[in-house]
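First, the structure itself, so that you have it in front of you.
Here the complex is missing one protein chain, while the rest keep their positions.
All chains are identified by letter, namely A, B and C, in their written order; residue positions are counted from 1 within each chain.
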Amino acid sequence: MISDRKLEHILLCTHYDVEYRKDTGFKDVELVHRALTQVNSEEIDLSIKLFGKELKSPIMITAITGGHPAAFNINRALAKAAEKLGIGLGVGSQRAGIEDPSLKATYTIAREEAPSTLLIGNIGAPQVEYAEAAVEMIDADALAIHLNPLQESIQPGGDINSSGLVDSIKGIVENIKVPVIVKETGAGICAEDALKLEEIGVAAIDIAGAGGTSWAAVETYRAEEKHLGRLYWDWGIPTAVSTVEVAETVKIPVIASGGIRSGLDAAKAIALGADAVGIALPVLKEAQRGYREVISVIRRFNESLKVAMYLVGAQNIEELKKAPIVI
Amino acid sequence: MISDRKLEHILLCTHYDVEYRKDTGFKDVELVHRALTQVNSEEIDLSIKLFGKELKSPIMITAITGGHPAAFNINRALAKAAEKLGIGLGVGSQRAGIEDPSLKATYTIAREEAPSTLLIGNIGAPQVEYAEAAVEMIDADALAIHLNPLQESIQPGGDINSSGLVDSIKGIVENIKVPVIVKETGAGICAEDALKLEEIGVAAIDIAGAGGTSWAAVETYRAEEKHLGRLYWDWGIPTAVSTVEVAETVKIPVIASGGIRSGLDAAKAIALGADAVGIALPVLKEAQRGYREVISVIRRFNESLKVAMYLVGAQNIEELKKAPIVI
Amino acid sequence: MISDRKLEHILLCTHYDVEYRKDTGFKDVELVHRALTQVNSEEIDLSIKLFGKELKSPIMITAITGGHPAAFNINRALAKAAEKLGIGLGVGSQRAGIEDPSLKATYTIAREEAPSTLLIGNIGAPQVEYAEAAVEMIDADALAIHLNPLQESIQPGGDINSSGLVDSIKGIVENIKVPVIVKETGAGICAEDALKLEEIGVAAIDIAGAGGTSWAAVETYRAEEKHLGRLYWDWGIPTAVSTVEVAETVKIPVIASGGIRSGLDAAKAIALGADAVGIALPVLKEAQRGYREVISVIRRFNESLKVAMYLVGAQNIEELKKAPIVI
Partner (left out) sequence: MISDRKLEHILLCTHYDVEYRKDTGFKDVELVHRALTQVNSEEIDLSIKLFGKELKSPIMITAITGGHPAAFNINRALAKAAEKLGIGLGVGSQRAGIEDPSLKATYTIAREEAPSTLLIGNIGAPQVEYAEAAVEMIDADALAIHLNPLQESIQPGGDINSSGLVDSIKGIVENIKVPVIVKETGAGICAEDALKLEEIGVAAIDIAGAGGTSWAAVETYRAEEKHLGRLYWDWGIPTAVSTVEVAETVKIPVIASGGIRSGLDAAKAIALGADAVGIALPVLKEAQRGYREVISVIRRFNESLKVAMYLVGAQNIEELKKAPIVI
C-alpha cells in the first residue's frame, strides 16, 4: 500500500537518523565578514519573486507528504504556517490522492489553509497522465516532478525502469499550464542534467542535494536485506556542489535544498547562486505538533539568514547573491 | 612444506585482519549521480569479453589456492559458483601441484566443476619451466604469472632474487599458447612496469593494488621477528591509483583488484579504466562453506554494481567505462 | 544597564570558555628556523614606534574595560603594567563614562597610572559626538573606534542599524586631532573594508580577527534563546588570514589581534605583515589580581617573542617583518 509506506516514511524520518553522514559541503564555504557593513538590519528585505508570486522569504517548504490520514494534519499545519509567513509550500507526491479519491482531502487541505501563497503540486516523472489532475486538485501555482532513482534502487521492488524519462518530463511541460519544477529528493542534480531540463522547458530546478535526508537511509530501515542501503547511504552530489554547478549552468531559477539546517546554510546557498532555498526534514516533527511550531522554525531560519545578510552587508537577496565566498 | 604454508595462509586470511590499514583510494573517487538516468535497470548488461570468452559479469575471482587438501573444497565451491554465474576464475599457484602430483586434484577440480567458463592458471615468474604443465593441468584458458616481491621480502627465507625476472616472463609468453596475465598480489603495478609488460607481449595486467589483502600482514602473523612485516604492512600503490595509472598507459586489458569490496568499488574501478575487476578475500570464507555462499557474495557484487550503473546512466560496461568521475 | 553588562562580560570572559573553536590560522604558519642565526639575543630590540611614541615591545593591551566599579582595579593594574613595561594600552568603550560622569574615574585611572605610554581611547562608530570627550577624558594619544556587528547581532536588542557607518567614522577622523584606529573585536577585517578605512583617513587598523575571544560566544551565555549565538560562535575571518590580507592591502600600520596567545603567535603575525600585536583575554584574569601578574604575562610574551626572533635571525622588529614564512 502506498499509503502505509507514506506513514512509515514519516515515522522513520521523525524518529530515526535518516541523514547523510557526509556533509552538504556548506561547512567548507565561508561568507566574508564585513566589519564595515552599512546595512540597517531592520530594513533587510528577504522577499523574492517566484513564478510571478512574491514570497516574503526565500525559505520554502518542499514536498513532504499527502495520501495518508496522518498527512492531513501535517499539511494543514504546514499550509497555515506558509500562509501566515507568505512563503512557498509543496505537497508530497499526489499519486495516492489521484488513484484513491478518498485521500484527496489530505492534499486539498493545503490550498484551503494557504489560499494565497505559492503552492506546488508533486508527481513522479513517469506519471505523465496525472499531471493535470495534480495541478487541479490543489489549484497549484506550479508542479514539481520528483526524481528519486536512488530511493527506487534501494527500496525492494522499486521502479527502476527510467527509459523515456526525459520525454515524460517534456510531455508534462508541454501539456500543463503552470510552470514545472524538476526536483531531486536528496541525491542532487549535475550540470549536464540541469542543462537538459532547461532545454526541454522546465521552469525551475530544485537540486535537493546530498547532505540532508537520505532516501537510501530511510529505505535501509525498511529493507530486510540492508547491504545495498548501507552501501549507498551516502550516494549523491553534496548540496553545495550541486547548487554551484547548476546555478552556473542554467538561467532558470535554482532552488537549493537537501540538508539546509539554518539561515546561515541558506545564506551560503544563495551566495553560491541559488534563488530560493528548500527545507523538509527541519519542519517535519514540528508540523506534527501544530502550525505555531512550524512558524517558529521558519522564523529562526529567517532570523539567522538576516544576521548573515547584515554581516556580509547585503540589504536584500539580490545583494546576497553577489556576496563573495571563500572555499 | 609449501603445502602447510598454504593452509596457514588460508587460515590467517579467514580468521585474522590481514588487510591494509591504508585505503584503496576508492573512498576519494566519486561517480556522478545522474538524476536523469534513462536506463532500464532490468536491461543493464554486465557482460564483458575477455580472451575471446564471454563473461556474464566483470567481477572475477582471482587466484586463491590449490596444493593442499583443504584447497580441494575451496576450489570446488569457487568453480561451481563461477560456472553457474558465468564469471572468470583463477586457481592459486600451481607449483605445488606440479612438484607433487598427488596434489593435482586440488587444482583439476576447478576445471571439472567449471568446464565452460574462463579458467586461469597460476605460476610464479621464476617457474618458466612449469608454465606448460600448469596450463595443461587445468586446461587453462589463460595463465597468470604472479609477482609478489613484498611477500617474499617479509617471509623468512623468501625468494628475493629477482634477477632476470623480465626475461623469465618473456620466455613464458613466447612459449605457451594461451594468453598470459601478469598479476601482482596486493602491492600494485606502476605505469613503467605495465609498459614493460605490454612490450614483452603480456596479454593482460591484474594490478592487484594496495588496500585489500596485505601479504606483509599475513607474513607478520607467521614471522617470529615481526618488525619487518609491521613496517611494510602498508607498502604499495593503492588500487585506485594503480588502476588509473596502468589503464592510462597500456592498451591491453586491465584487471583491477586488491580491496574491491562491493559492486560500488567495482564500478569506480571500471570508471577509472579497468576492463574487469578481481576479488579474492571476499569469497574465501564463503568458499569454505559451499558454492551457494559464494554465489550469494557475487550476486551482491553484481547487484550493487547494477545500482551504480543505473544511477550513473550506464546501460553496459562500455558505457560505465566512460562515466565521469570526481576525485 | 550598560554598566551591569560590562561586569557580566568580564565575569564571563574570566570564568567561561569564550573563545572560537576554530583556529586563528597561526598553527598553519611556520617561521623558518635559521640554524646559522647570528643574532645576539641579549641585543634583540623589541621596540617599535607607533603614532610618534616609542613602545618597548610590539605587544599592546587592547581595549578591555571601563564604566563599572570593577573596571577601576583592572584598568589600574593594566596601566601600571603598561607604564612599567613601556607598552601601549587601550581602555574599553568610554560611552558609559561619558554618559555617566560618576564612572569617569574607572577610565581616568589608566592615564594616572600610565602618564607616559601610549594610551588609546575607545568609542563605538555611531558615537560621533563622544569622540572629543573620549580623547579628553584620558588625554588619549589615539582613539580607537570599535566595530562589533557580530556581537550586536547576537546580543538581544543589539544595535544592528549600521547605515551611515563609514560617514560616522569619517566624521570622527576629520574632527579630532589624535590619530584614529579602527578596530574589530574578534571577527576580523577584510581587504576591501581596510582599503575603505585607509581612504577616509584612518591612521591604523586593529584587525582583531577570529580565533580568540568570540563575542558571539560571550553573548550565547547571556542570551536566553541560544540558537543564534551557537550558530555564529565561529563566524569571522581568522586572525592570520585577516592580518595578511589587510597588511598586503594598506600602507597604514596594522595591529594584529584576536587569539594571540604567545610571543610565537606574535612573531608569526609580525612576519605576516603586522606592525604591532594586541591581546586582551590573556591579561584579563591577571589584571584582577594586580599589576605584577600582568607584567609577568607580558614578560612571557616578550621572552617567547625574543626566542622566535633569535631563531629566525631577526635583530629587531623590522627584520622580523621580513622573515620568510611557510604556510
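The rule is short, and it goes like this: contacts are C-beta pairs under 8 Å (C-beta built on N, C-alpha and C of every residue); 3 or more make two chains touch, one makes a residue touch a chain.
It should be emphasised that the depicted structure is a prediction, and the values quoted were computed from it without experimental measurement.
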Quiz item: Who does the absent chain touch among those shown?
Solution: B, C
Practice problem: Tell me which residue among C:Ala63, C:Ile145 or C:Leu311 touches the hidden chain in the full complex. | Solution: C:Leu311
Quiz prompt | Those residues of chain B which, in the complete complex, touch the missing chain | solution = 147, 149-150, 153-154, 160-166, 184, 187-190, 192-193, 196-197, 210, 227-228, 231-232, 235-237
Quiz item: Considering the entire assembly, which residues of chain C contact the chain that has been omitted?
Solution: 32-43, 262-264, 300, 303-304, 307, 310-311
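Keep this in mind: only the chains that are shown with their structure count from here on.
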Exercise. Enumerate, in label order, the chains that touch chain A and chain B alike.
Key: none
Practice problem: Please identify which chain has its centre, taken as the mean of its CA atoms, farthest from the centre of chain B. | Solution: C
Self-check item: When chain A is superposed on chain C by its C-alpha atoms, the rotation angle in degrees, nearest 5
Solution: 90
Self-check item: Euclidean distance of C-alpha centroids - chain A vs chain C, Å
Solution: 45
Quiz item: Once you find the CA centre of chain B and the CA centre of chain C, what distance in Å lies between them?
Solution: 63
Quiz item: Using the touch rule from the top of the page, what residues of chain C touch 2 or more other chains?
Solution: none
